[in-house]
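Every protein chain but one is kept in place in this view of the complex.
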């Protein structure tokens, strides 16, 4: 299939990561997370997120999110998350199923929630009839491709910790936030006292592999059992770990994220001034959101697949990835211009 | 690590399967199970299990087992399974967690359960205080490396269907049963009206990949939602599918299974007559179970890792895999003989 | 405690119902729902809701609601319910916990939802990433004391059945809706093809007792197991059943409901023209909702307890019950007038 702008999980595996799978495929090694590759990869996470960070590998992003929540809450508790969050809309009820608890939708603007929005929902504390919020879950970058600033996260963490809530970051694309902020990964997670992070690799060049990363060690004590009971303990764990080893080697993670984001920037800039194309969100990671005339849709998707984000407003999501090339962007823009000229 | 006899998941990826990952790593493809590799792999399962077979890929064996059960039962129902089954002992409670229901332990001999054993537990039908059995789950090959004959499965299916129960096979190593029985996969599943199968690839040469295989189409209708909610929907699904494509190509699955089982046979035969080694189970797949003197353990495991199956009786499990070589077996046997000679 | 306007569950047991407990307290009877009182009470429900109605007694309203939902859906499915519904706000997450599924908040006006509001949320059908709606739950009377008309319910049922959804009515105060509509109970339930109803007795004169009432028999087949597993099977079931026998005898249910509603009407009428009192909802059952000046609260609640419904707007809920007397209403109104005159 031609490269399109459908999703960063339409892209394949970065060659270096595929090579690492091959390198790890030597002889017998213990299974279930006790192999040398896993230990080395865990060390890499501590380098990037600090000495106290405790990573656990799982298979996919849904699992990383919901197992993290399960580690931090009980069934009679609740999670604050953005109304547009993946947790709320795209997990087929996995958060409710695994935790037994409730999600509380927090109104968002350009994907972001604020302490003020949370404060409005800070009600009925101690009331036995109401699920008690226990976790604040932020998505970084947001579902709409925007990125919380360090100060914004700090304010949210302060608010949450002031209420004795844990802070979770859904970081399926955390690398992209790092390159947008031009900061090390820990600068907007560990250093801000975030408690736990779901960090994704699949959307940034891995074959498959996600991490539940405990920054607050008090939460991880029994997580190995949670992971196993949730059917997320890989047997041949070396083959997830070795992908992350390559991911961190020579800053491959950063190079891929920089490239994805640069492609989104190029697309964004190239759309400026095309009549009919209305950019709707600040492109701060690897996606451009834009409204287009409904009549363009069919022709445009013939060559480059992408998703309509909102059927009613015709807001579309154009997502770049580590393997997007400038010629893909320019081909797409050319098509847009042709349609605009009709 | 030197090859040992710890588990077939200590082995790596067969080179043809690794090659298939590389071949599938071309361009963009749709995610979440709608790509061409997935469609082709699904077709392979229909070739092997009949036209009505419906396969769904998941990440690991725990997931394959428990999602299959969840598709076939409600929380107030129960599953008959062997007292030595993986479901009962090795899933950290995943069956109970995902289904909300109960496991009923059925006494087993050499890993096998019988209609007579089940009949003893067929009580309190219709009694609202008792979980109502809904599924019979068989493990083929069993946890102890024995294999149910066609007639044994037929009898169990007849018993279960006579009671309106569904029959599930935990086939984490189903390929090994096929080569032991010298039958096509469908001959002891589809052809015997088994309702659903968890079929494993990871323990027979895959990097990772398992299948929930519906042979009774009435059960699969909403399974896509169950899989997603259980956090088992792979995003880059082509990379699981392509492994199974290679698995079925030129009967690779069968060649690997034949080899694993042959290695177990060689080990079994070579142990005959070694004083102190007492074979405890018929070696019908890729494992040899044997009691050895407790004093041998340390020395023996220095060179070849394996698990003690029963700490009290010193019954050990020696497991072969697709990459076990005759020299591994002979090296191990040599060591056994040395210890016996002391 | 003096009678107040806090809740209809602050009131006690109607003397006839208490008498029935005494009458049923004779000798030994079978437990767990097989006694004669239970059979007789079940017959009463069929008289009121039609021959196909199947009632199951449970302990409280939360249980009636969530066990009804559990009978009608799977964990990967969802329930449409009003944003102000008890299900959504007042069950401490019980719906999510028991069903494993998701609640979808439907915007409401004066407590009511509409087909148009539902249509806006009818999206992503068949999308495996989204919980699939399976039940529409209506509250009758609504949380705000308004009552759906027959036509409104009909329209909602038609919409839901057109989408193959089941319709559930949370009828914790269903009797009050019947007297407001001046219709038999079945006229706005069974006759409109509602599928299942949670019908409450506790808030209308019972000591405790609620019913899950299946009007669509296809849903009730295994409900006895669901009830038991949910810890809602009463052992001495006669003592819940006998309360409902008295409830239906000589239309006691209706007399109590008529009285409760008449008291709310008297309160409503008496509030007309009191400066500072702003009625916010049509009083169609046994509650009056009104905004009052914040400064009145302390003095007003000294004599008559009630709840502030919305701390921000100072909308209060004044709830009458079967034992409210005209002098209570007039005493409260006198107090309101005194405060207004200050």
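By written order: A, B and C. Residues from 1 in each chain.
The rule is short, and it goes like this: a residue touches a chain if its C-beta (ideal position, glycine included) is under 8 Å from a C-beta of that chain, and two chains touch if they have at least 3 such contacts.
Everything numeric here is computed off the predicted structure, so don't read it as measured data.
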Quiz prompt | Of A:7, A:25, A:88 or A:132, the one touching the omitted chain in the full complex | solution = A:132
Exercise. Determine which one of A:29, A:165 or A:226 touches the chain that has been left out.
Key: A:226
Quiz item: Among C:25, C:221, C:295 or C:310, which residue is in contact with the omitted chain in the full complex?
Solution: C:25
Quiz prompt | Missing-partner contacts on chain C, residue numbers | solution = 1-4, 6-7, 9-13, 18, 21-22, 24-31, 59-63, 66-67, 91-94, 97-98, 202-203, 207-208, 225, 228-236, 239, 305, 321, 323
Practice problem: Touching the hidden chain in the full complex, which residues of chain A are there? Just list them. | Solution: 32, 74-77, 100, 128-129, 131-132, 222, 224-229, 233
Quiz item: Contacts of chain B with the missing chain: which residues?
Solution: 75-78, 89-93, 96-97, 100-102, 105, 123, 128-131, 311
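Just so it is clear, only the chains that are shown with their structure count from here on.
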Self-check item: Centroid-based (C-alpha) most distant chain relative to chain A
Solution: C
Quiz prompt | Cα-centroid distance, chain A relative to chain B, in whole angstrom | solution = 34
Quiz item: Using CA atom averages as chain centres, what separation in Å is found between chain A and chain C?
Solution: 42
Quiz item: For chain A, what residues touch not just one other chain but two or more?
Solution: 91-93, 97
